[in-house]
Every structure is written in C-alpha cells, then in structure tokens.
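The structure appears right after this line, and notes come after that.
For this view, one protein chain was removed and the others were kept in their places.
The block that comes next holds chain A.
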Amino acid sequence: MLAKRIIPCLDVRNGRVVKGKNFKDIQDVDDPARLGKFYSESGADELVFYDITASNEERKTSLEFVKKVAQEINIPFSVGGGVSSLDDFKYILRSGADKVSINSSAVKNPKLIKEASERFGNQCVVLSIDAKKNDLGSWSVYVKGGREKTDLDAIEWAKKGVELGAGEIVVNSIDEDGMKNGYDIELLKKITDAVRVPVIASGGAGTYEHFLEAAKYANVDGILAASVFHFGEIKIVDLKKYLKNNGIEIRTIERTIAKDKSENYKK
C-alpha cells in the first residue's frame, strides 16, 4: 500500500534557509542541503523548498541551492516560489528537483500548468493553492503569498488545475496557517473528493493528532508542516511511530542508520 507522506517545508531566501533558529541537532541550520539531508535521514518522505527570494535576478543564483540539495539527499523534493515560466521549470528540474510547484503564476496564466505538464510530465507539476474561507461558506483562492483575494473558488480551481495537467495539489489553509489548531479537514476533504491526483495538506499542524486527523479523515496523500519540525516540537521519527500505531500506512525506517548519522551533527 501507498504510504502517507510526511513532508517538511523549508523557506529559502537567497540560497539560505530562513526560519527555524531552534535546531539543536545540526550546526549550520541555514544551509538548505544540510538541513534537507538531516530531514531525509530523520525519515522525511519528501521535502518542499519554497524560494522566497525577492527578485528574479537573484533567483538564478539562489537556485544554486537546488543543485546542492540534489547532491545531498536521496528522497524526492520539490521547489516552488516565483515560478512563472517554462524556463523556470526547466532550470529547476535540471538542477535536480523532482517537482516544481506553482501558485500565483498559475492563477494568472493557467496555460502554464498545461504547457509544463505536456513538456515535463504531470508528475512534476504541483499546483499549490492558498485558500481562505469566505462569507458564503466556500473557500476563495488567494495569491501573492495570501495577500490578494481572487474570484476563484478553491475546489473549482483544484479541479481545473488537474484538468489542465497538475499531477498533485497542495492545499494551504490561510485560516489555519501558523495557528497550530489542526488542518482544515473540511476543505481538504472537499478537494480530495473532487480530484484524482494526490493532495497534500498544509497549514495548521501543532500536534501529532493533527497529522492523524488529516491522514484519517481528509484522505490526503501527504502532510506538510514547517515550524513544528523546524523548532523540534515534533520529531519525524516519533510522529511516524505514532501514526503507524494508529493504523496509518507509513514508511518507517527500521534501521538505525538515520539515528546514527544524526549523531554526527550534534557536537
């Protein structure tokens, strides 16, 4: 059976990881490759790097980190943030990423989803949706890092994205993001019911139970979180044990390799 994926998300600016000052286990927390490797050896199933580098000129250099990550880790990873053209896709994939995620630019230019999936395959086109509940009881799509509301309905947009060729949907709940109250199960459920590609839950993780709820009740394929992992509040190994004990299909690393290697970083 397919395992539910546990996915740490790392924000990168100018080639360095931002956020997460609280790592006890590794020395250089600012290095995306090093942190990626740490997570990969701790049992993460996949990594998401979100490049928040401000300008396009800087981004070319900034993406050098993708190559380094690809050299260091042997699990799949995706890169997003500011992707707006087929060339961006090409550059990121050539640098060694397995998937590319698009958000605002896909809303602005839905054709990009189609062209990218035709050229690179739908498995590497991830549509990331920032959604917020509106007064009508449905969810509106937001762009530009959640600052700008659009007329799009999140569920309809997810369907449209898949029609156009998106191979995976990441659903970020703006309401829940950073609140640590749990994922937006209602929204996630509606989206997993509406599309036949993998759906990744994002926004709201605070406790083990939140991951379990998302896996159990929202039928998602992957669960993404940032701060709970970065600040060491939740250890991936422990989380996976918990989920497995609660009947969720999870990839566990039985060997002690991951643990042994992480010892090297402690000093």
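In this section, contacts are C-beta pairs under 8 Å (C-beta built on N, C-alpha and C of every residue); 3 or more make two chains touch, one makes a residue touch a chain; residues count from 1.
One rule holds for everything that comes next: contacts and distances are computed from a predicted model.
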Using the UniProt record as the reference, specify the protein name of the hidden chain from among "Putative glutamine transport system permease protein GlnP", "Transketolase", "Imidazole glycerol phosphate synthase subunit HisH" or "FAD-dependent oxidoreductase".
"Imidazole glycerol phosphate synthase subunit HisH"
Who touches the missing chain here, A:Asp31, A:Glu168 or A:Asp184?
A:Glu168
Give the residue, chosen from A:Ser85, A:Gln123 or A:Asn246, that touches the chain omitted from the document.
A:Gln123
Any idea which of A:Glu58, A:Asp98, A:Glu115 or A:Asp175 touches the chain not displayed?
A:Asp98
Since one chain isn't shown, list which residues of chain A touch it in the complete complex.
1-3, 5, 40, 45, 70-71, 74-76, 93-94, 96, 98, 120-123, 167-168, 196-198, 221-222, 251, 253, 255, 257
